[in-house]
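Written below as structure tokens is the structure these notes are about.
The complex is shown incomplete by one protein chain, all other protein chains being positioned as in the whole.
Chains here go by letter, A and B, matching the order in which they are written, and residues are numbered from 1 within each.
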Amino acid sequence: MKRPPPYLLVILAVLVLAVAVGASLMAAQGKPAQPVFGQRADHLAALPGPTARAQPASWFAAPGNGEWTAQLGDPSATRFSPLGEINAANVGSLRTEFTFDTHNKRGHEAGPLVVGGTMYVTTPYPNDVYALDLTKPGHPIKWHYAPKPAQASQGVACCDVVNRGAAYAGGRLFFNTLDGQTIALDAASGSEVWRTKLADINKGETITMAPLVAEGRVLVGLSGGEMGVRGSLTALDAGSGAIAWKAYSTGPDADVLIGPEFKPFYPAEQGKDLGVHTWNPDGWRIGGGNPWGWISYDPELHLIYYGTGNPGPWSSLQRPGDNKWTAGIFARVVRTGQARWFYQSSPHDLFDYDDVNESVLLDIPWRGQMRKVIARPSRTGFFMIIDRETGQVLSAAPFAHVNTALRIDMRTGRPVVNPAKEPQSGRITRNICPAAPGGKDWNPSAFSPRTGLVYIPHNNLCMDEGEVQANYIAGTPYLGADARMYAGPGGNRGVLTAWDPVANRAVWRIREDLPVWSGALATAGDVVFYGTLDGVFKAVDARSGRLLWQRKLSSGIISMPMTYQGPDGRQYVAVFAGVGGWSGAIVSGGLDPADPTSALGFVNAVRDLIPRTDAGGRLYVFALP
Amino acid sequence: MSLRFPEVIAAMLMLAATGCHRESRDYRSLALQAQDRTKAFGGNAFHLAQGQRLYAWMNCAGCHSHGGGGMGPPLRDDEWRYGGSLPEIVTTILDGRPNGMPSFRGKITEDQAWQLATYVRSLSARTREDILSGRADEPSNVEPPVLDERKPVRRVTPRQDDASEE
Partner (left out) sequence: MKRAALILPLLAPGCAGIQSANGRDAVQGALIGRLFDVFLGVAVVVYALVIVYLALALLRGRRHRRRESGLQGEPAPSLERPWRIGLILFASATALILFGLAIATWLTDRALAKAGAEAPLEVEVIGNQWWWEVRYQDPVASRIVRTANELHLPVGQTTRLTLKSNDVIHSMWIPNLSGKQDMIPGRESDLALHPTRTGTFRAQCAEFCGMQHANMALDVTVESPADFRRWYEAQLVPQPAPGGAAAAGYAIFQNRQCASCHAVGGTPASGQVAPDLTHVASRNTIAAGALPMSRENLARWVSDPQAVKPGNNMPKVPLSQSELGALVAYLETLK
């Protein structure tokens, strides 16, 4: 063979050298270092000044006497405590005062209530209630009430057999059981005053929410949007338990209690019997819209505000139309139940964006004057500022990564759906952000009047979803979708965001590794408390987000921290550890991570939770030494 | 050697006779009358495939996902609260169980329950590989879910007559 010319040899040598260098560079790169989440806050904007700050509602009164009588703190849902003994300077020395085991291995979402030296605790199924006497050493159990709900109700609860707590009013404790009963107990003795059955588990109906008591009414909403349940909100008489009114979330106007008082702001909400005509025939009878979340109350306007859940089935191609009145917010007159306005945040919802999150009632400076608004970190990923007298959307800005809606059209109030994310039958739509649990799920945020910020504990999850045909069989799930969730951009699955509702932007943000499923608590000591899914309970500075104190608890935290003043005058902070719920079902339900679609897709996002925490409910109470 | 026409025909007939044991598609569910229903249903690919379709239609996937669990416990593993043999799974499906498994008696027929049970058992690798379903009827494009290797059944609530596994 003839010897190749010299220039060819040079080219060959250069090529070989380039390949060798490139390969060794790639090998040396390896995997990027895993970032550490949860220890620092990212600063994004300046804190609002005193004149540009959101205020609590003009009639707002923080819980008095160091008590805590409702899960959201007060009817305007601020989760703010006026106690200031624990502050940013001394919270670092917080230590465990006592613990209380519930011997229950399911998800503990409820927080305790403290009234008059007694602490009241509710558990997940079987929904036991304990009263602990805080005045005696050792905090003995004063009384224990076991409602014994039907065993079969465990089979129709979509997202673990949770209970979101009790409400205290007028010497009575009100709570709901999984099999759909609302029970009133005498707070002093624990004896049952009345019990009313509101749900039929054979139709898939359950109740998990914490009731709201307002103007002598106990307000209770059903759960079951994944079971083809037609949602409804019932008002019971607080004295007798009799049904005062019942408002459905779908169907004819008469059932939805829409009458002459109904004045929605946007044209899409105006019309007769829209709860029938925006559904395929009979679709509304199994249409969802369950109000299983939070209710706020304005005593000046005599209105309650609550959101309705997702339409059923998840498979949106089977239910054409706007699907009213699901995935939206109702304002109703609390005594009669008549609707005043409605705003649908997700018309023809495609991604399980229940609108049941808390409605924080604030007064904000808006274009020169104070305006009464609802501030809501919504499931859709948008932080909504809505006028609470008329239902007009004043402002909407994404607080989480959102690609399902391009923006909210301010003229019509409707989200402009991203056509690339619309589902097609038999095909998977990828990278849907936020995922089905939304920018934020039920776990409530907190508002501090001292900083004017809303502290939002939320998710950073995206998902792939495919729709198939759903079949309806009463008492079984009515879904028709396979989903698989994973971390959103940035790799962190959760966030605690401090949000300025007036400028409608984030001020600082702590990125957390796992989805943040606990509620937030803001105190007058300028400390914000929240917990992580693998059980780390944290205290951060309300102004800067700096981590001040943390403690790893025996189980993941999905409940709502609260604070109270004990009989000895000291301030205590209490939180339940007890992983479960939708996010922690992989641990509390023993699910199999090999199937990414388990738990409606959540298992895929938190496969690493299994080695990081165990199930088991335990209340922790902390105080300064 | 040269073949003549009759020999060729004879050879072809012999080959044809050996090759065609095609599995019966038991449309009339004659397996219900069989002595050993476990073998008749559990060893039949048609019943397993029908069970796979029923698993989606009867909303089993809504509670148990594709074997990983959700509202209901996982079906892919080796842990069976109420027994993992085919007749026990059929009883679970038809009669329901105390902690939330609804009863499907009257919602499906008995042979459909056996078909479902056959498919459910295949989720935890308790079925012969040659009758396993070849496709996952779901848009998530995952492999048909099975355990990697068979493990002995763990009964969570112990019982006296522990049914032996095949």
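Basically, a contact is a pair of C-beta atoms (placed from the backbone, for glycine too) under 8 Å apart; a residue touches a chain by one contact, two chains touch by 3 or more.
Treat the numbers as computed from the prediction; the structure is a model and nothing was measured.
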item: Touch with the omitted chain, as defined above, among A:Ala57, A:Leu173, A:Ala214 or A:Ile473; value: A:Ile473
item: Of A:Ile286, A:Ile385, A:Ala405 or A:Ala436, the residue in touch with the unshown chain; value: A:Ile286
item: Candidate in contact with the missing chain, chosen from A:Arg95, A:Arg195, A:His277 or A:Lys552; value: A:His277
item: Residue among A:Gly116, A:Pro299, A:Gly321 or A:Pro365 that touches the chain left out of view; value: A:Gly321
item: Chain B residues touching the omitted chain (full complex); value: 25, 27-29, 50, 53, 57-58, 106-109, 111-112, 137
item: Hidden partner interface residues of chain A, rising order; value: 228, 276-283, 285-286, 318-322, 424-427, 469-474
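Note that only the chains that are shown with their structure count from here on.
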item: Chain A and chain B, separation of their C-alpha mean positions in angstrom; value: 40
item: Chain B-touching residues of chain A, taken from the complex the two chains share; value: 151-158, 226, 426-428, 464, 466-468, 470-471, 473, 475-479, 482, 484, 585, 589-600, 603
item: Parts of chain B lying in touch with chain A, wherever the complex brings them together; value: 56-59, 61-63, 65-74, 76-77, 79, 96, 98-102, 107, 138-142, 145
